[in-house]
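With one protein chain withheld, the remaining protein chains of the complex are depicted in position.
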Amino acid sequence: MLLLLIWLFPLVGGVLLWAFGPQLRSWAGPIGSALIGVPFVAAVMLWGDATTGAGLNLHLVSWLSGWAFGLQLDRLSLVWTLIITGVGFLIHVYSMGYMDGDRAYARFFAYMNFFVFAMLTLVLSDNVVGLLVGWGLVGLASYFLIGFWFERPSAVAAARKAFVMNVVGDVGIMFAVFIIVAKVGSIGYADIFARFATAFTQQELFLVCLGLFIGCAAKSAQIPLHTWLPDAMEGPTPVSALIHAATMVTAGVYLIARFAPLWSASADAQELVGVIGALTAIAGAILGCAQWDIKRILAYSTMSQIGYMIMGVGVGAYDAGVFHFLTHAFFKAQLFLGAGIVIHALANEQDVRRMGGLWRRLPFAFIAMAVGVLAICGIPGFSGYFSKDAVIYGALVTGHPWLYAVGVITAGITAYYMFRLLFVTFLGAYRGEVDPSDLGIRHPELAGTAASSGHHPEEEEPHHHAPSWLMSVPVGILIVPSILIGWLDAGGANAPWQRFFAGFFPRVAEVAPPLGELASTGLVLAVVAIGIGVAYVRYGTRAAHAGAVARLRGETIHMPRVLVNAYYFDAAYDALLVRPARAVGAWFVRVFDPHVLDAAVREVAISAQWLGHLFRSFQTGLVRAYALSLAFGVVCVVAYYAFAFGVGR
Amino acid sequence: MIVFGILALVLIASAVFTVTAQKPVYSVVGLLANFIALAAMYLTLQAEFLAVMQIVVYSGAILILFVFVIALLSSGTRPFEVGPDKAPRILIPALAIAVLTLAGLTVTALHTPITVVSTATTNGTTGDANAFGSVANFGAALFTTNLLPFEVTAFILMVAVIGVVLIAGDATPGAVEGRRKKRRPGVREPIVKALRQAQDDNG
Partner (left out) sequence: MTVSPESYVALSAVLFFIGVVGVIARRNPLIMLMSIELLFNAANLALVAYARAWVNNTGHVFAFLVITVAAAEAAIGLAIVTMTFRRSAHVDVDEVSALRG
């Protein structure tokens, strides 16, 4: 029953706030938050049941044979449920401050609650169809929330892009489900894992994994379906924190971890996922170096970190991948919320070139961001250190030295761009008064600056305000797990994390690593140190601060085009898909519609009209003419019978 | 044979007179002769009950109805068909073709033998209660084998009576207009309206 409560409370909240939002006014925030907080408490209370044996099962309805729908809370979904409701609750509280004064305050919380419900559907479902439903619903919630400020065309375009890309993924999963239902004859996870070995050939297994991975790639912003994530930053910052950093985008990680038995049985699929994950990690990190919008930097960093997770679960280091999800959820949410404080304080300024020196004005945000940066870079003691090392080393242990190398290099790049973000934003002198063109910002309307974005229409004049306690408290709370949660995995095989997942995931054959764990850590730390050092030399020194304006201007102008255009992915999609589709559409408009469809309709109408005229001429209104037609008919009938049947024979 | 010839002549002559008469009253007289001759013809075919019905229903009821209507309209004695003939031009050739076809059929029918089951003048004389065509014989057929058609006919007659009352009941234009304010629109109003509209359109 508690499980049902966890699942349904957010739905109740979503419907309630959606229906009665205007009446609830400022109560919408507290109610929405409470309806997320209660499921979190309930999930904690179910900890014991969920971690014993196969976990908690709740059968809901049966349809056809093999089509039983129910909820399942095992160790894997427990982790996700706790993050969704826990971090979700903190972000809801934060939103009460961030969204204060927005015209659609209640609508925001309705969507957020709906999102949490959808995400819980995804992770709590005990069958693939329920998973697919949740998968689609989170895409829908994401669409609503990215396009939350629907007055802005860019937000609407971003929402549409995200939705379309997510649907591509949904279709992939759908085909996987088709194959599963056709071959296994059941949609329940338990049945699938019990029978898949005999039901599938190796090719079919690969196809199923491929279908599932297309879904992962779309939802978790993996190459080549990643382009929606940076655009999704058009949504309010709490949305970016909750959906596009902490929970929804990690659904792909959940999916692969959930289907770990399938993946472990298909070496090809593992290889594919590992390579794509590593590629995404390094590509996202490099793009992170080329961005000036604080939220887009974080978006690319999210993409890169999810690449790590996908690589981890792809190579078979499931617990490491899931652990990285856990730590990432905390420190990335914290980074986003810290960025939100900065954006809120600067009246929606998002361009880091127009920031600088903010540590004096926003010391709390500085501390929060600094902790997040240290965690994401993997500085020893902070949470990222444990999880990222586990993923990188996992690649080596499972016999993927190339992926390992990519992971190490990516760690260095990550350190570079994250510290660059920190230095440019918080150190040096404030550059908000500098003319944008002096900083090389040629098109302020394209660069996410406050001059054009204006998504709080009620704020006419940009004025700075201190974060309210509603915004600082959740960030303050998040600092604690951002630092400490990593210690769960400290202590080798006896670590709490290892014991928590002991025997849950299939074991992958390990090879003797060419490097010891300690040596590997040292290598990663050395690379990270190099990255930090470069960032410091370029942006952190006193000399760099003095010439910051000129330097940023020069960098902006000389930024490689390929990075500014994000490897031309958007342009490629435009050329390969959008333009042909438009051309076909234009052809239909110009030729097919007027000359085939419309013409057919028109001809039918004309024929009907012509027939009408024809029959109209028979309707003379003269009774005798009707009598004549009648007589003629009688004569015809009589003649027919006479000559056909009787007369003269 | 002779009886048939005389009756046939009377039938055809009276029918032609009916159709070609200048005034409806003459037509009624012609029709009366036709009906009586037909009744006699039924007797030669041993359909005694039908012969009686022919006299009673046709001559006694329907023709009287015609006479009443002619008297009511007071147009029965006036010359008619004075206006221009609006019939379509195709009427004349069409009529010719129809007549020719029917004539051809008549000739063919005369030359086509009909299988006769029994040509005997039946057992006994007319008046025998159980003979073919007698009232008893006919009644048995009507109320046993053909009971359902009989009942349906009763229903049709009832509908006809209701229809007549609705159509001709009290449909003088003045009466309808005078009561329109007090009455809800009834069933016959649309019909009355359409027909009056037709009258207005045509003159």
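Labels for the chains are A and B, by order of writing; each one numbers its residues from 1.
Here is the rule we use: contacts are C-beta pairs under 8 Å (C-beta built on N, C-alpha and C of every residue); 3 or more make two chains touch, one makes a residue touch a chain.
Note that the coordinates shown come from a computational prediction; the quantities given were computed from them, not determined experimentally.
Decide which residue listed in A:Gln23, A:Ser65, A:Thr201 or A:Gln619 touches the omitted chain of the complex.
Of these options, the touching residue for the absent chain is A:Gln619.
Can you name the residues of chain A that touch the chain not displayed here?
615-624, 627-628, 631
Which parts of chain B face the unshown chain closely enough to count as touching?
So the residues of chain B touching the missing chain come out as 1, 4, 8, 11-12, 15-16, 18-19, 21, 24, 27-28, 31, 34-35, 38, 41-42, 44-47, 49-50, 53-54, 57-58, 61-62, 65-66, 69-70, 72-73, 75-76, 78, 80-83, 85-87, 91, 95, 98-99, 102-103, 105-107, 109-119, 121, 132-133, 137-138, 141-142, 145-146, 149-150, 153, 156-157, 159-161, 163-164, 167-168, 171-173, 192, 194-195, 197-199, 201-203.
Just so we're on the same page, only the chains that are shown with their structure count from here on.
Centre to centre, by mean C-alpha position, how many angstrom separate chain A and chain B?
Computed value for the inter-centroid distance: 87 Å.
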